[in-house]
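A single protein chain has been omitted; all remaining protein chains appear in their positions.
Then we have subunit A:
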Amino acid sequence: MLIQTTQLRKDVETSEGILHILQPTSLQIEAGETVAIVGASGSGKSTLLSLLAGLDLASAGDVSIDNVNLGDLDEEQRAKVRADKVGFIFQSFLLIPSLTALENVMLPAELAGNKNAEKQARELLGKVGLGDRLTHYPNQLSGGEQQRVAIARAFVGTPKILFADEPTGNLDAATGHKVEDLLFEMNQESGTTLIMVTHDSELAERCQRVLRMEAGKLAEVERDVA
């Protein structure tokens, strides 16, 4: 089991009392699976994603990656887990504006101490079709190109898990489709586990499993696997 949660819960304190943004959730995700988490805005999708990725800590319950309980780790150790096993793609791309496309892609590999960071990054950028835009800064790239850079960055450390938060949310339909295709293509090629938050049902349909979030409650959407 690659990812496992047991009775995972997240509460936040507000001026009107405690808000349960994630009801106790138990979930298992196998290596190589592609999972979509769908739901309305504010339903708690992103909260679940942040807990699964170890970006945030749960109020109760456990989440483990590769049998390591993230709750037992401190911030530094969780960062290490992310560095070793996790890649990210965000709705707003989150590239570092003052680094070029190439340098953005190299960054995770460099942080992990990978000596071949540049070579890998060049290859990946070639693969996403940006081989000729290596020295461009994010603001010199279109939205679709920026997201392709982000995809290349996500794959650079050959992560086991890829978290994608509304990866096409900021793109027009045509560009969004191209990015989707690219994402799934690369995912298939590398056999990475993909966990994607989206409210695009068409995109969700491309995943093997679809989980629906409603008011902090998670439920598996039963359907025929294609």
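Here is the rule we go by: a residue touches a chain if its C-beta (ideal position, glycine included) is under 8 Å from a C-beta of that chain, and two chains touch if they have at least 3 such contacts; residues count from 1.
We adopt the following convention: contacts and distances are computed from a predicted model.
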{"item": "Per UniProt record, name of the chain withheld from view [\"Multisubunit potassium/proton antiporter PhaG subunit\", \"Pyruvate dehydrogenase E1 component beta subunit\", \"GMC family oxidoreductase\" or \"ABC transporter permease\"]", "value": "\"ABC transporter permease\""}
{"item": "Residue in contact with the excluded chain [from A:E13, A:E76 or A:D132]", "value": "A:E76"}
{"item": "Residue, one of A:I3, A:A36 or A:L49, that touches the chain absent here", "value": "A:L49"}
{"item": "In subunit A, positions touching the absent partner", "value": "46, 49-50, 53, 55-56, 75-76, 79-84, 86, 88, 90-92, 94-100, 103, 107-108, 110-113, 137, 143, 153, 157, 165, 170"}
